[in-house]
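Removed: one protein chain of the complex. Kept in place: all other protein chains.
Showing chain A:
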């Protein structure tokens, strides 16, 4: 029934690692845990089994990793893996084995007891927030286009990021050297949106975590904060403290605790890697948050590596006072916008031999996006939209061809064409006339601003020229304010009445083009 095999591995230093595997029938999983899953376990399903209480005494870093369900013979089995790391000084070898056995037996007896006599569930102590699980499993992609669409989704970050090898290498070697030396440092990463900054850093962290699991580098702790997710820059302290120790404190108290933690020496302190995304939002008038973030790595005992990400290249020079900028240091890296070849390569690697696009179509998308911004997210969105257009335009849903140039062109038009021109084209006759009156009045005055009164005189003249019934002032104001609400015009508050000043929010050429096109 239970097959326990322990594998031992001696690592460098004083730490030991043990990984234990055993098999349990699906029926023996406590019903409470199955109900947490919310559905019948699928043979390929992978889920987490958490039992924190039994390993608190052993200095365990990863308690129980994934639980896999396997078919063995006629019965379904659960394969569980337990991973410990412990210090030889604390436990002798023999006692550890005994201890482990006791723990496992405890787990199993508990689970068998639970499976036989389900008692009332206790109030969970350390509850983790969760969202309700879906009743049906997510739909599998049915055809090639759907397959392509899931692969092209922005959230589907691939394992390796193409075209960012150099940047990956730089960040990796920076962080790795700091971890190896046990020192700290700062790095500033900049680049326009959608150039793979955050994805690259995450990739680096994943690789480093793997390396530390393989005992190639010392273990470290990774924390991530995002300036956009905070209501106040001082919340950064609270979040860092909570992610490091699980403690909750007010901002001031958290800052004091962190200060103490980073400035005092402690044995067995791990290196902490802190990723600060959207750095520009942590700006305060006194800049004390930024100052602290960059000052802590310079402490002798801190062992803190800070990676900061923002969009503008000259942010340190622009908004930081000198003592903050100098602490940030000169380790900078800027992510260039993708060229069209790189964008093409990214899409190709995402699609991974799924044949859904024509070569030319891909090239068109990547060239257009590269010419405008070099934003990979934008590129992926356009491709996804093009697959949707292709699917809709196909005569019958079962036989859809490849995404061609026409579909891509349509998607590009949707995404890049100015909404203003469409809005002007679709406006009513009087609204179009009013825009023409605005231009006429601007030409007469030689200015880019006039009052509603002046424009209205022009409007009435235009009405007579066009053979329309001239509208009243009230209707004219309604027309004007409707255009203002669409942001085609920029207006002053309406309580000024006919004295309110009118400016255009679009270029005159756009209006003339839109009005002339038909």
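Here, a residue touches a chain if its C-beta (ideal position, glycine included) is under 8 Å from a C-beta of that chain, and two chains touch if they have at least 3 such contacts; residues count from 1.
Definition applied: contacts and distances are computed from a predicted model.
**Student:** Name the absent chain as its UniProt record does, using one of the following: "CENPT protein", "Protein HGH1 homolog", "2-oxoisovalerate dehydrogenase subunit alpha" or "Origin recognition complex subunit 5".
**Tutor:** In UniProt, the chain excluded from the picture bears the name "Origin recognition complex subunit 5".
**Student:** If I consider the whole complex, including the chain that's not displayed, which of A:281, A:348, A:478 or A:506 touches that chain?
**Tutor:** Selected residue, touching the omitted chain: A:478.
**Student:** I'm checking contacts with the chain that's been left out. Which of A:246, A:267 or A:493 qualifies?
**Tutor:** The one listed residue touching the chain not shown is A:493.
**Student:** When the complex is taken as a whole, what residues of chain A touch the one chain not shown?
**Tutor:** Listed in rising order, the touching residues are 473-474, 477-478, 481-482, 484-486, 491, 493-495, 497.
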